[in-house]
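The chains shown are only part of the set, and none of them has been moved.
In order of appearance the chains are A, B and C, and numbering begins at 1 in each one.
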Amino acid sequence: MRSVERAAVVTHGHTRNVSSAVERLRSVAASASVELLDAKSDAAADIAIVLGGDGTMLRALTRFLGTGVPVIGVNFGRVGFLTAIPGDDLETGLARVFAGEYRIVELPTVELGLDGERHVGVNDAVVTSATMGRMIELGYAIGGEDLGVQPCDGLICATPPGSTAYNLSNGGPVLVWGLDAMVVNFVAPHTLHARPLVVGRDVDVVVANRTPDVPAGVLVDGHLVAHLAPGSSTIIHLGPERSKLAILPEQTFFTRYGQVFAPG
Amino acid sequence: MRSVERAAVVTHGHTRNVSSAVERLRSVAASASVELLDAKSDAAADIAIVLGGDGTMLRALTRFLGTGVPVIGVNFGRVGFLTAIPGDDLETGLARVFAGEYRIVELPTVELGLDGERHVGVNDAVVTSATMGRMIELGYAIGGEDLGVQPCDGLICATPPGSTAYNLSNGGPVLVWGLDAMVVNFVAPHTLHARPLVVGRDVDVVVANRTPDVPAGVLVDGHLVAHLAPGSSTIIHLGPERSKLAILPEQTFFTRYGQVFAPG
Amino acid sequence: MRSVERAAVVTHGHTRNVSSAVERLRSVAASASVELLDAKSDAAADIAIVLGGDGTMLRALTRFLGTGVPVIGVNFGRVGFLTAIPGDDLETGLARVFAGEYRIVELPTVELGLDGERHVGVNDAVVTSATMGRMIELGYAIGGEDLGVQPCDGLICATPPGSTAYNLSNGGPVLVWGLDAMVVNFVAPHTLHARPLVVGRDVDVVVANRTPDVPAGVLVDGHLVAHLAPGSSTIIHLGPERSKLAILPEQTFFTRYGQVFAPG
């Protein structure tokens, strides 16, 4: 890639590690004559640097969706599946990035339409019971075929980067980066038949709240964006935008995968 | 068993089927000279008759816990795992019950202690995130051994009758009636290590809310009984009471199990 | 599609239903002036008609791989996930097919290379312990990244049609027809970390037998094609050929999916 002249900085704000990490970043940037911008700045950055974990990566990828600015992470969180550089390697890693040594992985997003509004998620869209301890009944149709009503706690539509998040906690498969697909997976389905399902682009998942008396919440990347009243429905599919995740040239999905899923 | 002289009646109240079912019950009771009592009556019943599904059975078993009154169900619900008599067989089934043709299965309960109060569940005790879309971190210790902190949506302790309910939706095993055990199972654990665990009587499960900023709800048989503030904890184990489930003499756990888990 | 002039017939040979089914097929073919060919014939057919279940469909799809002849199934088996026409609807279904009322779904295949030979599967390639009751240790690399050694009973690479077969029995996800992907899934992995993984085209899965003393068997679509001696390895990826599955115009993957995975 082209070497970096201006970099936006994103931190999650309230970790003790961050202020020293920002100092270290400033020092590397100064050496490489890279100008650092605030993430909220309107000035165009060549790349966004995240100091944090997967939560901060998610926020940054969403912030820069559609801008063409790729996002690279230095891990100061727990798992850091989406980050490219371990915290200890900040200096060497960012020096390489500033010199243009990185590549961009484009990842599909998930788009949810409800009441004429659209919401785009980097990781996942979830329809879930809004009443603690109450199951909901979700009607669902995939690819135009009505698949009935499923009593459950919720339904997840996850992108490849989202597949290793909430989807995985609910028994769903891992989707490798590069796949133009999403996984449709129920949360605590109260039948014996439900299985995770992987669908491609241009497949609509329509989810309706069929519970007479329990409202559903609609979450995109873990944030509540709307409620789904009894009787109403939402459409979920892969979105037109792509997340631009930057990683070091020698890295692949399987580098991180191996560390997490095939250790020792 | 001794033949029945007085039977308490429990219905779930708002189903269209129930009023005709109650009529049919009255008719059978009259033929057998059985006096029908309201479930809330203080008069001693020989048995409680449930017209409904598993939810109503659960409520009735809880209502009569510690009273010595067994509970038998006529299924007007969906699955009816705990019921003994299909709705269509109400007349022949209850005539047999009134003549003393039934037997009692004693089932362990789950007891939860919190802030000096105790709560008893027929099915399960659940500690769960009280904020929609927010994971919680639960510290847990079993049998006196600290097992660390698990990021998850919740933790279930289920009795044998509860094992086929919410526990099963979360990948837990079925515990056969007769087993004096409970299953400890996480809801959407965000690690790769968690597995359902079956423990016996006299094993304490201590669950602590280790999330700094997310309160947890404590549910017993699906009802919210308390909150677990960040930093506080609760103790869960098998309780001293036993649910008294009445079934027809020829029935076993596997009769219903086969219909649900091994159809065709 | 163009109307049918010549149809190849494939049956699984030893079912009592088949001879009467063949009679019925002959009658429909005669009415539509369609010439019936033996499946082994070298004459070019417009379509292949299967009378049987998923096993016979699998055999027929393999037989006609690379020939351009699509395969349509009339179900005389148990599940019949790949068949388009219920046995009872043979006459009306085939009359439509002969009139050109069908469409073709192209499905990816799986290709396995070993000792200079290649094997192509419609459903799946499996590397499995060849000694009953003995676990094997499989080394594996995906996309060029070494992911270590996994003690297990075996490893499955399944196409979308194969995803609802052996992969599903081992907890893997369902891949919708249309997806150009395969699922990599362990059989009885003896660790806590293994999860099903969905990979796209051009991703190589290299599997090596790392057990000193247990040979592995290599199965393609359930047939043993080779052994994998201790120390040797095989490469598995999506193959260049596509299975040509014919279905009725109004049918989709979700038609059959709904009947099996979301009944009632």
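The definition used in the following text is that a contact is a pair of C-beta atoms (placed from the backbone, for glycine too) under 8 Å apart; a residue touches a chain by one contact, two chains touch by 3 or more.
Computed from a predicted structure; not experimentally measured.
Sequence-identical chains in the complete complex of this entry number 4, based on the file rather than the 3 shown.
We adopt the following convention: only the chains that are shown with their structure count from here on.
Per-pair tallies of C-beta contacts place A-C first.
Inter-chain centre distance (chain B to chain C, centres taken as mean C-alpha positions): 44 Å. Separation between the centroids of chain A and chain B, computed from CA atoms only, is 38 Å. Chain A and chain C, compared by their mean Cα positions, are separated by 33 Å.
Along chain B, residues 192 each make contact with two or more other chains. The part of chain B that touches chain A in the complex is made up of residues 126, 128, 130, 132-134, 152-153, 166, 168-171, 187-190, 192, 217, 219, 222-224, 260-261. Across the interface of their complex, chain C is touched by residues 192-193, 195 of chain B. Those residues of chain A lying in contact with chain C across their complex are 142-148, 150, 168, 171-176, 178-181, 183, 193-200, 203, 252-255, 257-258, 260-264.
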